[in-house]
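With one protein chain withheld, the remaining protein chains of the complex are depicted in position.
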Amino acid sequence: MIDGRQEMVRFELNGVPVEIGVVMDEPLSQVLRRLGEATVRESCAVGLCGCCTALVDGKSVSTCLYWAVMADGTHVETLDGLGSDQRVAALQGSIAERGAAQCGYCTPGMVLTALELFDAGPQSTQEIAAHMNGNLCRCACYPEMTCAIKDALMTAGDGSAT
Amino acid sequence: MTAQQLRRDWTSHAWERAIGNIRYTDDDVPRGMTYAALVRARIAHGQITSVERELARDVPGVLGVFTFEDLMTVARDGYHGTGYRDQPMISDGVVRHFGEPVAVVVATDQRIAEYAAGLVDVDYAPLPVVLGDREALANPEALHRDVVPSADFVDLKGLKPLAENPNIYVRSILRTGDFDAVAKSAAHVFEHSFSTASASAAPLETVSSYAIPNRDGSVEMLTQTQMPSYVRVQLARMFGMSESRIRVRHAPLGGGFGFKIYARTEPIVMACALLVGCPVGIKFSMEEQFYLPHRRGTTTTISSAVDEDGKILARRCFIIWNGGAYADVGPRMVKKGGNVAAGPYEIPVVDIESVGVYSNRVPGGAIRGFGIPQIVWAYETHGDIIADSLGLDPITFRRRNLMRRNAVHHTGTPLGPCDPSMVFERMVEELQSRPLVVPEDPELKAGRGLAIALKAVMGPTTSTVKITLNPDASATVHCGTVEMGQGSTIAIEQMVADELNLSLEEVKVVSGDTDSVPWDMGTAGSRSTNHMHKAIGQAADDLRTQLRSLSAAMDTESQIPDDVDPFKVTGGVIEYLRAGFGPMGATLTGVGAFTPDYIPPDINGQSERITEFWMCAATAVDVVVDSLTGVVRIDQMLTISDVGKAINPESVRTQLSGASIMMASISLSEEIRYDDDGQLLNPGLALYRIFGFEDSPKTVYADMVRDEGDEVPRGVGESGTFGVAPAIASAIHDAVGVWMTDLPIKPENVLKAIEEATGD
């Protein structure tokens, strides 16, 4: 069915209210792309790779499987809107130090998915790998990224980031 | 951390990506873009009898529904291909593989285009489908008639299909003696057969390209490509335009892996844009991406004559490369793969036949390693089985046979600074410090395996560079190397900074636009750093010469003495520029163009110079096998590679590590599956499963070696892939005593082998 019928959806994107017409079955990922969110990248389109990760009401979600019509009234955050988040900064710093990005396409999704680990404090390598397993990296920076996340969690534990 | 605090090195490469600062191709799609969607064949082989497009045309927003004939109204030549011009932009009336595009719908938006594409009804008269490697070789019906060689590459000169079997589009021979004669008197003769399945590179940034026609008749092509210069040449040829009227632009790639090479979607969007007169783009879903060329499947039969002590006296190989519907990179892969099929071993007599065949699979392309991993899979596993049969351990067996320093390869080309024995000994040493960990659970068995391999660089092809000295002596570098995560931008900055005695902050690399960047064959086959290094050296020499002549205007003591490098004179460059151009100075541009020397091989495959350089790498893995289910997990993986001079050791390690994990995924998990009718069964990442964090080995180690005094960087991007599969197979044998001969190594097959071995 392609009738061009659109619904107005209102949500907060990185703290700024937005209002946009969406098609009934449009995934949030495509709406965020239309809004210019370049760090939200649709790749596998089946919720398996993590490239389209954004936070909806503070929780990481695969936006490719998230109904845009259901985003009405939510707070959506992307990597671009989290520049001042200490946890994000800690992750970005440790990713740089560990050289944990090759092509970089998956990296923003990795950062956002890793955020939830901060609630649990420092984690073992296995725990980090288990949490991150749903994020794919075809360049296979997995060992470097695991170390980077571990470093960032330790930094947070030191109180130098929250 | 801020950008200012960062060193300009691998750290900043990762930082830019972690903060989301890289803009990829799809992030800057020009306004007014319309979209093309492809109607794909639902059969694997057949004649198109009708294309019903009225329904699609009537959908509001649809700008056109085109078949090959329509596209040909704006094209001069609708065919492309690197060895043969055998591939039409979209099906030319015959469908040769499942999923081949048969029509293209252009609409104002992608959803509409995709919806309308679903309304195009195509009828076919089916033809017999041929899928398997041996079946393709035996197929009596020619899949193509009268294919035209492309003549693009000097190493593919004289290419033509075999008269007796036109499905064999290339046959490569390397022969240094009579295998049978040696085998007759040898103590042992072994023969084994190995296969590999098709696999997909599946970069996470799925393919897209956008054609923007300008009012003056020129066309801009924004595309994801590892080969912008070549894409421009092909488009100019196919559409009868001057190259200066075609501008190819690209952003950094979200993964390349040899997948985004040559012309793929570009001719289609170009034709559509010329037809509808407005910008047309195409963006593939991950699922659609699986109809672009695959790593080709192979069947390799390999025989060795061996003496009492395990010294290999002669080796014979027969390799079938299942090329799918179109030859693509096949001709070159078949030749290059054939050349190194005997391995990095001193073998007096080799006899290799390597053939590429057409079939009704999706066309064969390349993934990281360019066919070499398939070859290494065969010869290293074969070697391990021989060693095992002779009661030799794999290390001793290899030591008896490995090529050493200053060896001459079977092709007749010297290995130069590449020394397989040095790589191997470094690996053995590393392994000694890492004992195999044996699991407590008796149902889990641990084992260790290793492998070593040799590859010649892609070539002979040209890289050029333009280095502009700015009035303040800083440098702007124009070159066509494509950044796809390997860190080429940083490496080029570093090479130029070293050559011109500048800091990294003073060097800027400009790429991504054929309007401003000179020719480069492409960023593939581990050629770029080496070739660019040499081109940069030439450009720097050009600048030195020019600076010298500028300084001739100065008083004698300020002139540059013959034995002094002008870039080493403190403050010199600014002064020379001012001497030449006045107090504000001016820019000075030096150019470099490097093309390797090449001597075509004779009828037996012999040449003193078949490659610019060789790469050698060894891989070792520790696996744990679940002896009751056949599941194999990699505990530890090590890669040692001879990369020459490492421009940036951190990025080299990351490249080696990433390549090895990617290949572990291909070796254990990845397989393109077809049903008997040739339908591709598992497009997309839900069905085609790739390694994630937890599948990655617990320990990954990568390091490099080089000969003292070896100051030239060689290839890095592929080396980590070479030996992964046979090292895994060898480790599985060490763990549970069975030999696996088909890739990927599936748990069910491992269990079956264990059961057969134990007589269950």
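Brief remarks on what is shown
Just so it is clear, A and B label the chains in written order, and each chain counts residues from 1 on its own.
We adopt the following convention: contacts are C-beta pairs under 8 Å (C-beta built on N, C-alpha and C of every residue); 3 or more make two chains touch, one makes a residue touch a chain.
Going forward, contacts and distances are computed from a predicted model.
Per the UniProt record, the chain missing from the shown structure is "FAD-binding PCMH-type domain-containing protein", taken from the list "Phosphoribosylformylglycinamidine synthase subunit PurS", "FAD-binding PCMH-type domain-containing protein", "NADH-quinone oxidoreductase subunit E" or "Autoinducer 2 import system permease protein LsrC".
From the options A:Ser62, A:Thr107 or A:Gln123, the residue with contact to the chain not on display is A:Ser62.
Within the whole complex, the absent chain has one touching residue among B:Thr589, B:Asn682 or B:Thr699, and that is B:Asn682. Between the chain not shown and the residues A:Arg41, A:Arg98 or A:His131, the one that touches is A:His131.
Along chain B, the points of touch with the absent chain fall at residues 118, 628-629, 631-633, 668-669, 673, 681-682, 689, 691-692, 694-695, 744, 746-748, 751. Contacts to the hidden chain, counted on chain A, fall at residues 1, 7, 24-25, 27, 45-48, 50, 53, 56, 59-62, 64-67, 69-70, 72, 113, 116, 130-131, 133-135.
Please note the rule applied: only the chains that are shown with their structure count from here on.
Taking each chain's centre as the average of its CA atoms, chain A and chain B sit 30 Å apart. The touching residues of chain A, when paired with chain B in their complex, are 2, 4, 23, 33, 38-39, 41, 43-46, 48-49, 51, 79-80, 83, 89, 91-93, 95-108, 111, 125, 128-130, 132-146. Per the touch definition, chain B reaches chain A in the complex via residues 1, 6, 10-20, 22-24, 26-27, 59-61, 111-112, 115, 201-206, 252-257, 285-287, 484-487, 650-651, 654-655, 657-662, 665, 684-686, 690-694, 696, 698, 700.
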